[in-house]
Structures are given as C-alpha cells and as structure tokens.
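Not every chain of the complex is shown here; the ones you see sit where they belong.
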Amino acid sequence: MFFASDNSGPALPLVMAALADANTGYVMGYGADPIMNEVQAQIRETFDAPEAAVYLVSTGTTANALALATLTSPWETIFCSRVAHIQEDECNAPEFYTGGAKLTLVGDGDKVSPVALTAAIEAEENRGVHGPQRGPLSITQVTERGTIYTLDEIRTLTAIAKAHDMPVHLDGARFANAIEALGCSPADMTWKAGVDAVSFGGTKNGCLGVEAVIFFDPKHSWEFELRRKRGGHLFSKHRYLSAQMNAYLKGDLWRRAANTANARAARLVAGLKEVSAVSFAHEPQANMVFASMPRAKHKSLFEAGAVYHIWDGSLEGDDPNALVTARFVCDWSISEEQIDQFIALAQSTN
Amino acid sequence: MFFASDNSGPALPLVMAALADANTGYVMGYGADPIMNEVQAQIRETFDAPEAAVYLVSTGTTANALALATLTSPWETIFCSRVAHIQEDECNAPEFYTGGAKLTLVGDGDKVSPVALTAAIEAEENRGVHGPQRGPLSITQVTERGTIYTLDEIRTLTAIAKAHDMPVHLDGARFANAIEALGCSPADMTWKAGVDAVSFGGTKNGCLGVEAVIFFDPKHSWEFELRRKRGGHLFSKHRYLSAQMNAYLKGDLWRRAANTANARAARLVAGLKEVSAVSFAHEPQANMVFASMPRAKHKSLFEAGAVYHIWDGSLEGDDPNALVTARFVCDWSISEEQIDQFIALAQSTN
C-alpha cells in the first residue's frame, strides 16, 4: 500500500535489462554512444519531428531548468501555474539556471487559464526596461494535481503565448500518463499544439533516472549542449542514460507502463468512491489522486501500514472528523491487490 | 586496444549486480533510501571520519562544482593547477556554481607547487575590495597528467593554504588510483593531510555514474544539500546512486579495480619503454600514460585499430618523424592481451 510517489517503486525490468545489455565493450562517452543515435531516431519518430534536437539528462528538475534557461533571458519572467514543479519543487533551479529570471504565477488553480494568462501577460506590458520582460510560458502535463489539459486548452494557451512572441515549454514529467489519458499522439500534444520544448519524463514512469529534453526547432542545440555541460549534467558514461531511454521507448513500453499506472489509479478512485466520507479535491485524470477523508481514517490507514503524503491539513488536531486531503500516486508497479487491500481497509476504518 | 578514457569501458559486474539487487520494492527517494545509510557508514569508516558529511552525485564536474561552491564566495578566487579539470574540462561549471568566482592558475605544470602557490596567494594580498579575495585551494589527485602528489607535497600545500585561512578541496576523480599507488590510507591522503572536502570518484573506476562529495566538517551539510537540489543533482530514485557506491566500497572493490588499472598502465609503460623512439612526457604513476612517438607510428597504430587521444601536436603534417604526444588511459577492464597486442604493434611499426 505504497502511494507516496511515482519515484518510490522499482524500475521496469526491460529498462534494467537494457542497462545490463549496454554494459559491454568500449564506447565513446558524452553522448557519442551508438545507443543515443537510436534514442534520437525513436524520439523523432515518436514525435513525428524529424528535425528535433534530443538530449538526455538524469532528473526532471534538470530537464526543466535547462530547457527553460535556453528559452529565457535573465531579465525575463516565466509564466506558469502557482503549483508548477518549477515554482514549488525545484529550490529555485529555474532562477539559478536562467541567471536570475523571475516566475510569474498565473491564477490560483492547478492549470494556467487563458484569462489569467492574458491578464498576467498584459500586466507586464509597456514597462520599458523597468519591469521584467515577458519570457516563456511553461505548462505541466499531467498537472501537479493529477488533472490534464485538453488539446484545445493547450492550443488556446500557446496561441496567447505566440501572440506575444513567447515560446512555450511543457513539463512532461508525467507525459506518458497524459498521452494515455488523452489517447492522442505526442505530436498532437506538443508541436502541433504550439509547444516548442518538452521535458519528456522517464524517471517517474519506470526508469532509474532519465529525462529527454526535446526542442522542435534545433536552433537551440548548441546552446543547450553548453548549458548541460556547464551544469554538470553531461554524463561521461552516457550509454547508461541512452540505454534506459531506448528501452523505455521501444515497443511503446513508456505508454504501456503509464497505461498500467493510470488504470491502477482509476481502480483506486473507483474504490474510494464507495467509501463514505471520502471526496476528491481534484478530478483524478491520470495516476495521481487527491482525496479528502476524516483525520481519524487517515490515522487508521497509516497505522495499518499505508504510505502516502498528507497534502492539505494535518494529522495533528483534536477533531477526528476534520477533513484532511492526501495525495495518492500509482506507478506501474503497484498491484491490484495492494489497491484492493487499501480500499478494504478504508472501508473498514472510521 | 581502447585507451581513450577511463569512462569508455564497461561498469564493474559487482556494481551492475548491486543495481539489480536494489531494484525491488518501495523505498523513499531523494537520499532517504536505506542503502544510503550503508554508503555513509562505509565512507566514514573508510576515511576514519565518523562525523563526515557524505553526498552522492552523478558526475565529477558536479562533485567539483558543488563542493567548491560550498567553500567559495562569489568574490573569491580558487587556486588550482593550469591543467586542472575545473579549469580545462568543465565549461565554466565552477564559475557557474560559485556565482562568478574566479580561478587563479598556479604555475605551469601538472601539479601546484608550493613556491608558485605562495606567489599566487601573495599576489592577491592587500588589495582591499578591489581584487578577487582568496578562496580555496583545489588540487587534483591523480593529476590530469597521470602524476601523483606525495603526502608530503599535499601537506606542504595545505599548510600554505591554512596559513592564509583558505580551505582545501581535493578533486579525486581518480582517488582510488592514487591510494593504490601511494599505498596510504584515505585519511592520510585527505583530512590528516589538511584536506577539507573531497570529490571521491566512482565513475572513472568502474561505476556507471556516481561520485561522493565528502566534507570532513559537517557544518557544510545543509548548504550543500540546497546547492545540490538547486542544481538539479538530487536524484529522486536515489537508491540507484547509493547501490553503485555501496558495491564500489564493499570489500574494497574500489581499491581492487584501481589496482588492476594501475597494473595495466604499468604493463603498458614497461612495454613502451622497449619501443624505440617512444618517450614519456610525464612520469606515469597511476593509470594514465602520456607518451611521445613519431607521427608515422601513431598513424600506423590508429590504422591498426588502436583508440586513444592525441594530446600535443597533430597527426597532420609532412614530417613522419615529428614527435607527437598521446594520452593512454587504462581502466580496470582492459586486458593484458590488449596491452601486449598494442605493444607488439608499436614495436613492429615505424
């Protein structure tokens, strides 16, 4: 009953096997390994983007920070959701990598809304050198609250950005879960919808630690390579990043793993709906579930061995009926049995 | 006959096995995995440093840049050799991570000499706010030219640094090779010799990608953790870093692998000494050999399939007898047969 995070479970067996397979012979380092050629070809085919520049790094924070730094001047501001990973979970990495750009938090929800984005952009209008200059829009798909932008929503947002000459970045730490939920193609959700750069996540979906950064316009290539090296993110034994990503892409493993994770979360949601006193703080659309239940019930669940994060509210407090919200994340490896066991437990406790 | 780099060969089987072993069940991320506790205990025991702060990152550039940033204010200068990795091979990562500190290049050789260090330090004296302020000394062991500081040499340099209140960093990308060559203890070569922080390399000596950063004074801990996160270098699935380092330390695997690499290099040196027209640009003391030979001989060797880097001079040019220097690196995985084959080839060509 481990719902703490999609970085807590084991890596996919096929990914592990690819690592072992890659561990033979001498190869050139720093991205010049032959497996990287396969990765590049697979990404370009997957995204229907034959010119795309493709790079691998080992963490999601790095993918976001390097991609954004390449798109953002130090005197600009990046428009993003108030709950974006780049705002809440990266210890100022975007500010560090951009050399001191700002983040403008748009609206109050899990998503950037068109109205709020327009207002935020216009608030930076006509300021000359005094205010921060407009930089990129960064959206997160799946959002940090487990919801998903429709293709129309993405296209509306990118159209606003483009109208102001702003590039668009997509934080796809859970890219695969969104693709499976929407049933669309990677191209549809990215460049065809106006996205310029993508952090394409592997780590949360069954890799050990690898993310691709994809620029649909390769003009950013050389600058990105320098930024990656300068940040210490260029692996000498790069084949071990390549091997992970290569296996992840092959035979749509990435989609199958996400499909499983989403299905597990759906099973969890279906079960929780049957539990009295449980409600959902956000509509669960992928592999994350934000559910509220009485404090006493959380305590019982924790005592029984369930592991997950409290999100809003606290287990401390006198009122056992106070509603406390928690986040439950399913990865590819959680079994149906664990979920059913958890739901049974939730039903039987107060 | 692959002598290009110690990042070109495969990882150690025991390291790979440890990765596979670690790939089971749910564990907390971001360094809170139980294997990391073992790593910390092993490092502390290995260095006879029960209070040391120990962190893992995935590249050597990162280890150096984060360690130095923790020891250096932006208005300071880091004293190092002209051929230090931090100067020549990190695309300004130290400047980036320190927020704009400077590097002062000391002397002209592979090592920092006491005389040159004293002169460089004194040149920054009495400048008030105008000049860069004195920051740490950073030395590299094994040096970038395959030579090794004696313990006396290290102690002399750190004494000069301490006399000026400067902390000392040791870039130990090839730490294991130096320990094996000197036959001393890790404590002798570090804190007992006046070193404050170490980049303890794993990648070049048989890991996939892991380096430990060790501070003998744990006061730097929290700042380092924030710098690591902000740089994108904190792994969510940290267990895969821990597992590599844990296996690397266990049963002195790290020393055994380095011992093998050093022995292979010694075999290469012994063989090359028998080859006419070959001389050594630096005294080979660990696993790197800088050898000069006629241009024509290099061409023959390359044509026969040998792989290594030309260091000084060029294969282009009319004179077949012009001396050109190359770097040959041996890792744990290169076989005696390959070396013998290479030497035979060197002997048989012009």
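Which chain is which? They are A and B, in the order written, and residues in each are numbered from 1.
One rule holds in what follows: a residue touches a chain if its C-beta (ideal position, glycine included) is under 8 Å from a C-beta of that chain, and two chains touch if they have at least 3 such contacts.
Keep in mind the model is a prediction, meaning the values are calculated, not measured.
Counting all copies of the one sequence in the full complex of this file gives 4, of which 2 are shown in place.
The rule is short, and it goes like this: only the chains that are shown with their structure count from here on.
Rounded to a whole number, the gap between the C-alpha centres of subunit A and subunit B is 34 angstrom.
Residues of subunit B that touch subunit A in their complex: 2, 4-5, 7-11, 16, 19-20, 23-29, 57-62, 65-66, 90-93, 96-97, 203-204, 208-209, 226, 229-237, 240, 307.
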